[in-house]
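Shown below is the structure under consideration.
Complex shown without one protein chain; remaining protein chains in place.
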Amino acid sequence: MKDIQSQADHRRINIKKVGVKDISYPITVLDKAKLVQHTVAMVNMYVSLPHRFKGTHMSRFIEILNRFHGKIGLKSFRPLLEEMKRKLEAQAAHVELQFPYFLKKARGRANAIGMAEYRCRMHGSLDDEEEELTLEVQVPITPLLPAQDTEGLPRSPGRWGVANVQLRFRHFIWIEDLIQMVEEVISHKRWAISPVTPEESSLSVESVTSALGERLASHPDIRRFTVTVENLAEGYSTFASLEWPYNEDESADELVSALPCRSTAGLN
Amino acid sequence: MKDIQSQADHRRINIKKVGVKDISYPITVLDKAKLVQHTVAMVNMYVSLPHRFKGTHMSRFIEILNRFHGKIGLKSFRPLLEEMKRKLEAQAAHVELQFPYFLKKARGRANAIGMAEYRCRMHGSLDDEEEELTLEVQVPITPLLPAQDTEGLPRSPGRWGVANVQLRFRHFIWIEDLIQMVEEVISHKRWAISPVTPEESSLSVESVTSALGERLASHPDIRRFTVTVENLAEGYSTFASLEWPYNEDESADELVSALPCRSTAGLN
Amino acid sequence: MKDIQSQADHRRINIKKVGVKDISYPITVLDKAKLVQHTVAMVNMYVSLPHRFKGTHMSRFIEILNRFHGKIGLKSFRPLLEEMKRKLEAQAAHVELQFPYFLKKARGRANAIGMAEYRCRMHGSLDDEEEELTLEVQVPITPLLPAQDTEGLPRSPGRWGVANVQLRFRHFIWIEDLIQMVEEVISHKRWAISPVTPEESSLSVESVTSALGERLASHPDIRRFTVTVENLAEGYSTFASLEWPYNEDESADELVSALPCRSTAGLN
Partner (left out) sequence: MKDIQSQADHRRINIKKVGVKDISYPITVLDKAKLVQHTVAMVNMYVSLPHRFKGTHMSRFIEILNRFHGKIGLKSFRPLLEEMKRKLEAQAAHVELQFPYFLKKARGRANAIGMAEYRCRMHGSLDDEEEELTLEVQVPITPLLPAQDTEGLPRSPGRWGVANVQLRFRHFIWIEDLIQMVEEVISHKRWAISPVTPEESSLSVESVTSALGERLASHPDIRRFTVTVENLAEGYSTFASLEWPYNEDESADELVSALPCRSTAGLN
């Protein structure tokens, strides 16, 4: 009797996901301008197991990763997911990449480093029928710079904050184009911390979030998105976020997570 | 015409959440043994705004936090959430605390530090009708220590991994009791990396996840939970996770997040 | 012959330091106002071994730490160092504490959280004859806030940067007093990113570093110090540093380290 009960419980208490994570790996990302960009990613690979599944061979994740060696990137998401799903007899396969993405800065600011860094995360999944690709990009926000020193010594007003955009495509969008879209909204209006002229908008997490929301919602290739704008204050941050399409439901589970800023995956 | 369209869009592209985050704050946590434990938390406070809401007063979060000064803790979750909801005219209020929790180690191991650290996260929310409290605890896993040096020089076999338990209560459970439950499962069986006697079980992310799942599912005060067990390998980790009750649906959104190890909330 | 050579090498290739590190531990720090402040420290304890020493008992560090349990703090530095030196038969003993220190904010800014966090590090050492105590404090720097919104909605101009002061005493100085000294210099002058009136000074890493250097050098209780001021720019930082007394020698070893930003690992 007891064994049957135990079996019943067993059927309901099943491992749902297994995989490997926190693999630091050099990858190449397809880049609109240069074709190939070399960067270093933190890679997670995992599968969703069918109900009642017995176990899996962890070593297969590593074998698959090694087979795609040096060619992990957007182009290889689909075949990578397919191979994971097949080799691991899984219901769904997932790959997550987190990496810094670099763009040449064309804006002629004297103090701008030649390469701007944007933190990105991609999450590709392949379920029974459907492939999903979620792209997340962090774009730094800098307010209007006060007039520069006459001797050409640029001074930084500090870091105002960051916009975090997470979206799903209808059709593929280049990371560059997404970043440009966000930067246009940020620079289009003359945002100022304390507007003094009628042309200037008040720079606040709410106003920037709304402006980004309107811009992204009007893009035909974007199916869903979440925008979070964060303003670094003294000792804390303020933030606002919106999602589109608006979801009335509120999952109490939802945590303020987004892309971890410099999260350190390891031992310290 | 265009304006009407634009207004329609506006109604749908609304700020959903606003708040403050990454506030480092000394808190007191009620502790089964000592009544009060002092620790330092990373605090997030935010509200879900009703549809069509105009804006909010960020300074009110800080005012509320200051009013509860020194008394942020489990006991004050409910009044804190209520005040946030009322003062900010919000539909739902959320407070997240992330903090290290310390327990005296009774196990007489020569090399055990007197205070064991467990990273915890609490997320309390108050929606129109309902209060929810999610508790998350990280418990380190150490395999059977090989026989010690005779001169009493304990050697560490290294760090095997960590169990992460996230749950919702039916009735309140002390953090201590949850940690003890997890540690009992981990130490109950004689886990070994390579079992040599019949009494020993093979230490794997799957086997520990399943054992923890069975134990937690049988606890009357636990309503829902997720368990993730991680094994640190050379240069990466393997992991397994389960959730209970088992949810057939697979949200492609779900990311391998759990409690960030040493997540750095700031700019670096 | 070869063995003698090998022994000779052995005598020169000796372990110099052994110890324990990265222990997250709740501590109490003596606080000018409240007498006792509870916080969480990252603790390192290590000893310098005399030339030719054979080995040491790592477990003794833990035994000593456990004996001082709950009372690790400034007051106990000397007895802790003495016990380490004696029990481990060491030539010198070292204790490092890294912790967030909280001060009540009296400045009536609407958006100031009630508790300001300052990251501190203390390094105490006891050599044959001499005790040394090095104190390091990080003080955030915020430029002049533009005039606030009339509705009392404070907006953050972002994070300008941070001043890092590391010093050795002639006579004990309270952490509060050191912080106050630094904040006075920062707020005394009307620093502005782009000065428009003659009363305002240009806020730059060089100007703030110099102003802090002059203030600290004139304090009778400070024997040596290093000041580093950092300005967060878009994607990088600029910094300036000075040390006093000025040291002409340049050790190529010296790295830009200072207190790591957000490495207060106890918090996560």
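Per-chain residue numbering starts at 1, and chain names A, B and C are given in the order in which the chains are listed.
Rule of thumb we're sticking to: contacts are C-beta pairs under 8 Å (C-beta built on N, C-alpha and C of every residue); 3 or more make two chains touch, one makes a residue touch a chain.
Quick caveat: nothing in here was measured; it's all calculated off a predicted structure.
Novice: Among B:Asn14, B:Ser48, B:Gln91 or B:Thr238, which one is in touch with the chain left out?
Specialist: Once the missing chain is taken into account, the touching residue is B:Thr238.
Novice: Among A:Ile15, A:Leu65 or A:Ala163, which one touches the chain that has been omitted from the display?
Specialist: A:Leu65
Novice: For review purposes, identify every residue of chain A that touches the missing chain, sorted by number.
Specialist: 23-26, 37-42, 57-59, 62, 65-66, 69, 98-100, 102, 110-115, 117, 119, 151-154, 260-268
Novice: Provide the residue numbers of chain C that touch the chain removed from this figure.
Specialist: Against the missing chain, chain C presents residues 9-10, 12-24, 44, 46, 48, 51, 55-56, 58, 61, 91-92, 94, 96, 123, 125, 127, 130, 132, 134, 205-206, 209-210, 213-214, 217-218, 230, 235-246, 248, 250, 252-253, 255-257, 260, 263.
Novice: Considering the whole complex, not just the chains shown, which residues of chain B touch the missing one?
Specialist: Considering the whole complex, chain B reaches the absent chain at 111-113, 116-117, 140, 142-143, 146-149, 153, 155-161, 193-194, 202-204, 231-236, 238, 268.
Please note the rule applied: only the chains that are shown with their structure count from here on.
Novice: So with touch defined the way it is at the top, what topology do the chains form here? Options are line, ring, star, complete, other.
Specialist: Looks like everything touches everything, fully connected.
Novice: What whole-number Å value describes the gap between the mean CA coordinates of chain A and chain C?
Specialist: 35
Novice: Mark out which residues of chain A touch at least two other chains, giving numbers and ranges.
Specialist: Expected reply: 159, 232, 235-236, 238, 262, 268.
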